[in-house]
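Certain chains of the assembly are absent from this excerpt, and the rest are unmoved.
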Amino acid sequence: MVRFSVSLDRELLEGFDRMRARRGYQCRSEAIRDLIRDKLVETDSQDPMQEVVGSLTLLYHHDTRGLKDTLTELQHHRHGLVLSTLHLHLDHDHCLEILVLRGSSAGVRELADSLSSLKGVLHGRLTVTSTGRRLA
Amino acid sequence: MVRFSVSLDRELLEGFDRMRARRGYQCRSEAIRDLIRDKLVETDSQDPMQEVVGSLTLLYHHDTRGLKDTLTELQHHRHGLVLSTLHLHLDHDHCLEILVLRGSSAGVRELADSLSSLKGVLHGRLTVTSTGRRLA
C-alpha cells in the first residue's frame, strides 16, 4: 500500500463526507479508491480490445417459439465468451437469465447485442466490469 | 397484438434500418418494441416505489478479512430482496458475485449501495430491469 494526500476546500470535504456516510463507506480512502476504480473501469471498457468481464441481464418470455433454442445455440457458438449462466423463473411467463461473459470489450458487446435483439427478449442490459487486474 | 403505423422521413428510416441490421434485429417491429421497453424500464426505475428486478455485479478480493462474512450477513438481513446469487472465481484473487434482487427501486438501490461500499469490494454495479409486467 502507498499513500498520497489530497488537498481540498473544507466545504467540498463536508459534501464528500455526507455522501460517503449515506452510501455506507466507513473510511475516506475506500470511498476514494472506489471513485478511481469506477473511472478506470469506465475508461477501459471504451477500448474494444480490452479484456472485460460483463454481466448480461436478459428478461424474456419463456414460451416464445424457438427462443430458448436460439439462446442456447448462440451461447454455445460463442462458448469461449460465456463463463456461466444463472436462470430464474420470475413468474408464470417471464424468465430472467444472467450471463457472465469474459472476453474483448468488442466481442462481449457483440454477443450481448445479438442475444438482446432476439424476438421474445423483452429487455437486455449489459454491465461491464473488470477482470480485477489493475484494480488491485 | 395491435398495430399502429409510424410516419417518418426516408433518411431517418434508412439510418434506423442500418442500426437495426448491425444490432441483429430481423424485423422493424421488434426493434421498435425494444426501444419502447428500454425507455419504460428507464422511466419506471426512477420511481422509488416501483417494483424492479436488479442484478448487482460485485467484483471483490476473496481474502479481504471479514468480507465474505459481511456480504453473507447483509444478504441474509435483507433476504426478502435477494432472489439468488451466482458466484465465480475469476482468478486466484478475484471473485465475481452476481445477486439478483427484487423489490422497490429504493430498497434495491440501498442494498446495492451498502454492499458495493464494503472494503474489499473493488467494483459494484447495479443494473435495473423490470419484473416483466407491462413489458408484455
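We just call them A and B in the order they show up, numbering each chain from 1.
The working rule: a contact is a pair of C-beta atoms (placed from the backbone, for glycine too) under 8 Å apart; a residue touches a chain by one contact, two chains touch by 3 or more.
Nothing here was measured: the structure is a model prediction, and the numbers come from that model.
Taking the whole complex of the structure file rather than the 2 chains in place, the copy count of the single sequence reaches 4.
The working rule: only the chains that are shown with their structure count from here on.
In the complex of the two chains, the chain A residues touching chain B come out as 23-27, 30-31, 34, 37-38, 41, 53, 55, 57, 59, 83-84, 86, 88, 90-91, 93-94, 96, 98, 100, 102, 113-114, 116-119, 121-123, 125, 127, 129-132, 135-136.
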